[in-house]
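Only one protein chain is missing; all other protein chains are in place.
== chain A ==
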């Protein structure tokens, strides 16, 4: 295998605890208990190791990172290690005072998630009454303190019609960027495919709307867009390549190439409790399993697009085609593509009647 480049970005899932219960949450179905979370000292060591390894950007995520009482200490440790530090939050659990402490600790950037664009829908999707009002208050404080802000809206069948409003809100809040992500089916979203999967028309409409808005808002608002997965013809370049650019550290210290990697049962993921991040990145067989393209089978192996999409997502290949080394079934060349199309249609047909399953601890 060719030389393995050092990682650029690390996502630290500080906790799985969260006051919200979004039915598309990317956390695994088996949520980690608080007792198993890494300590402040563990995280500080991992941040230092990450910087030394070559990580430049750190995303503090969860669950809701604000449920960690040591969040300010963690931000301080991350900045001391030299990392660009981004907080990914729903806003719930942040007070003005805490935000000021995070500011003093050197937090670089805040990414605020939107569940819906009005209180009624947002609180229903997030499963948390009063959440939207609170989020608006937090957004105000973020603006007053002057944190650079990115909004993140996960869109699906039930809130896609509010996309134009999301773009307005981003401008009202003074955000520089918005990430518009059509729901991807991992974690809890897998349980909610019927209720959440957008229709083909919705998916196309969103694409057109984003293209138009990008032109109209050039230089004012940057729009990052993640298109609908099941309705595509070619897969996404998942994680920019397995074990190639980024890594995730789960609340218990397990290091993963992506959120969903644990759904691949034969892979053994090492923990920062037992080894250094460097050893894990370069030597864990789970990280090497899908690096490069030696692992590819047909149709990917001889495909002219393999350097573009790297065969798509391994977890989706397992979930739908039954083999993590198969082509992502989003691809028209995949033998399982027809099956995926049919599934999308079946979910869409059921859609309006399907109930939401909220993210909860078992």
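Following the convention adopted for this analysis, a residue touches a chain if its C-beta (ideal position, glycine included) is under 8 Å from a C-beta of that chain, and two chains touch if they have at least 3 such contacts; residues count from 1.
Here is the rule we use: contacts and distances are computed from a predicted model.
Participant: According to its UniProt entry, is the unseen chain "Pyrroloquinoline quinone biosynthesis protein PqqD", "Branched-chain amino acid ABC transporter permease", "Short-subunit dehydrogenase" or "ABC transmembrane type-1 domain-containing protein"?
Facilitator: Not shown, but named in UniProt as "Pyrroloquinoline quinone biosynthesis protein PqqD".
Participant: Sort through A:30, A:224, A:323 or A:350 and give me the one touching the missing partner chain.
Facilitator: Selected residue, touching the omitted chain: A:224.
Participant: In the complete assembly, which of A:8, A:190 or A:303 touches the absent chain?
Facilitator: Reading the full complex, the residue touching the unseen chain is A:8.
Participant: Which of these, A:108, A:279 or A:345, touches the one chain of the complex that we don't see?
Facilitator: Checking each option in A:108, A:279 or A:345, the one touching the absent chain turns out to be A:108.
Participant: Where the complex has a chain not shown, which of A:36, A:176, A:301 or A:360 is the residue touching it?
Facilitator: Spelled out, the listed residue whose C-beta touches the missing chain is A:176.
Participant: So which of A:72, A:90, A:113 or A:150 would be touching the chain we can't see?
Facilitator: Only one listed residue reaches the unshown chain, and that is A:150.
Participant: Extract the touching residues of chain A with respect to the undisplayed chain.
Facilitator: Interface residues of chain A facing the absent chain: 6, 8-9, 52-54, 56-57, 82, 84, 86, 108-109, 111, 146-148, 150, 176-177, 179, 218-222, 224.
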